[in-house]
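With one protein chain withheld, the remaining protein chains of the complex are depicted in position.
Lettered A, B and C in written order, each chain numbered from 1.
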């Protein structure tokens, strides 16, 4: 095969694809399971946005920290949280990542540097400042990454955290996942600035905007700002323009979208198709290898659902534990 | 006398001078009274910053609203709150502007459009958005002005209010009173952006920076942005660079300042001296007329202190009133 | 003319009627119109659960979507209220008050007092409260005790379609800041509601069941659990009086005290966490002011001292049940 024009080795590219495909399959399957009425509570799906979580996370090490959002499945998978534990958590089972107490909106795995999905918009930004501060004290070059939606980027909590990160010169990265909507509301209306680069400048940090559906665009931008942060160069903001394949949450009728919008983005802005074309056309990976991954991922997700469904429920006794370290 | 090069009539100039002098005298006197131990609680003095409150307020009408800060005496006086009622309030007397229940940090007079000094940093910004929204519904061209310190400009409450004001296109003006310090901390360290113009741009609104000790610079900048806001042109941010003559609050030893800093600013950046020179050198007003105002103001403040001291204390019954409209 | 509509529809009707009646009433919140700036249908959502659906078509720009900035827009509602408007701001879930509490408790609640009685702040903050939605720890709290603790706020938590309409209308007409708590698991509840507009005064608890053996004091969703418990107990000849507080601040202490004077027994039921709860507040009131009437200890039935768990099994055991309430009554009547 021809030599590799990409910043990642063939194995790394396969890993990136597997991650994106796993997220996609996980979310597509949840969409089906939810419509069957098998999933409790609110579920916000990341389908369509995979290239961003994956492009960022391919630059991170396990000891790097991330703080996620209510739409956190993709961040979890890309950061290395076990898919079976995640699925079981979403089903509220004792074998879940949070022993069934957190659910979709609160999946966390600190051992993987995943500080938690979050039900409160903007709440992850201060936490990431703290993780970055701890890394700075350790002096081990770790960074911390905060994901925030376009809508949540208007939360004061997020905004004042940008200033703190800059003032303390923290190894903190703020990734704005701009999927065009906050629930039903358009980003063009709700975010006053012309560009997130301007908003970053308002807090004295560099800002960049990339196509969040292009894995390589995200990867390369993240590589630059994360490298700088590791070297003590301070925080940065990265806007990833992306698309949301499903509704805000499962059950959303999405009448606020343009007619045909969903079909259009699914065909023209599918990050998995784009990635496949990029790597196959470059002749670095051939389609068959990707198909094989697709099949493996399908099995993995199938198993995770089967396991989750037959996993035991928490017991009444679990209600009263994990409130404090002492009980 | 030669003809008037200023944007204000001679009478208006005399009124502006009287306002600035009244603020200065009010604060200088409080400084003395506080050192005598006659004033309860925290007192934050506005001395040195008079040109900003006055330059802004000369553009406002009584029905325009303002929301102030913990350092609010100057805003109150410039917006037309009665000096005797203010002094009595600071002494905690029943004849005070808030019947003794608010004190220096909570002086308000809604009848004059003064929505209150505020003990919580950044808290005035949302309130001003609300006042501006009400004005927009009334359609009477009124505006609302929020004063915020350099330090408080890092509060999320303030920052997200900038976005709301821009998104709703409100007739709201945000005045950053940059006196270089937040308590003992330098603005250069605590505010990450290079300029407040950048911060304003991050929220899609025009920003300007002026010398807050130059009455005419403040007046003219305010005239432009307030006029635009009245005409439906939306919010703007104005940074006024100024100096604080006294400590953060009375009792502050100010060892964080440079040696000689206070003498230096009192002589070189005294907004009253500057104004006096500007109007006398232009030959529009002669010094004698200003001296006369100085004497009248001196008497006014003296009387306000005398009255405040002999005013009756609130009665125990007052403790339980004014909690709800019904009692 | 009364007809049967849902709790949710009753809220919508109250907003509609007050907006028609009083032009100073405006409504704001996140996606309460829904679809602002978006390419599709305007008024697409009418709120996250559709409570305000259809109001935009009738009242237009007096309903406003907001950016996701609770301090800014809740504070704006408060500021506008001091300028002659009567804003109704929706805080989607009460759990979100953590990002805007200052505007509620240091600003709105204190203006009148700090300013010596010279301010009026007729603002209503509507918020969903309560567990049972599988929405986990950050979308399921009651938090009513925290708001009730704060002088200057009024706190309302209705239990029926009839009450929610009348109390919301009263809240909008009231001249003090009101926190209007809507239990999300009552939205689907159907009940008789008059078409015409009516207001239910604050501090008037309703005795939803009369009884002579034991008084059960509660509010919100728990009213229905208490009635269920009372029904079960009556089969064993235990006759409970059930009091629905309806407004937590101000609270109708007379009705509570009179009832306990008659029954001599009290069980306080609260879906909130136990420490410094409404249940504790009512217990303390009675232990102080009706002690001599008490024939037994005062029992409390509350959620445990834990966050709200996600797992349906756990959440169901988190929320106080009719069985727990009945057991508590048995402990005091035996």
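The rule is short, and it goes like this: a residue touches a chain if its C-beta (ideal position, glycine included) is under 8 Å from a C-beta of that chain, and two chains touch if they have at least 3 such contacts.
All values derive from a computational prediction rather than experimental measurement.
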{"item": "Options C:182, C:299 or C:315, residue touching the unrepresented chain", "value": "C:299"}
{"item": "Residue in contact with the excluded chain [from A:23, A:78, A:115 or A:285]", "value": "A:115"}
{"item": "Which residue of C:73, C:113, C:180 or C:219 touches the chain not shown here", "value": "C:113"}
{"item": "Sole contact to the chain not displayed, among B:140, B:183, B:231 or B:302", "value": "B:183"}
{"item": "Touch residues of subunit C, complete complex, unshown partner", "value": "71, 95-99, 101-106, 109-110, 113-114, 136-138, 145-146, 148-152, 249, 251, 268, 272-273, 275-281, 283-289, 291-292, 294, 296-300, 304-307, 309-310"}
{"item": "Touching residues (missing chain, whole complex) on subunit B", "value": "40-42, 92-93, 98, 100-103, 105-106, 118-122, 151-152, 154-157, 181-191, 253-259, 261, 313-314, 316, 318-320, 323"}
{"item": "Where the missing chain touches subunit A, by residue", "value": "65, 67, 96-102, 106, 108-111, 115-116, 118-120, 123, 125-131, 133-135, 137, 144, 156-157, 160-161, 163-164, 167-168, 321-326"}
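Everything below uses one rule, namely that only the chains that are shown with their structure count from here on.
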{"item": "Most distant chain from subunit B by Cα centroid", "value": "A"}
{"item": "Subunit A and subunit C, separation of their C-alpha mean positions in angstrom", "value": "36"}
{"item": "Approximate Å spacing (C-alpha centroids) for the pair subunit B, subunit C", "value": "40"}
{"item": "Subunit C residues counted as touching two or more neighbouring chains", "value": "67, 69, 71-72"}
{"item": "Residues of subunit A touching at least two other chains", "value": "154-157, 189-191"}
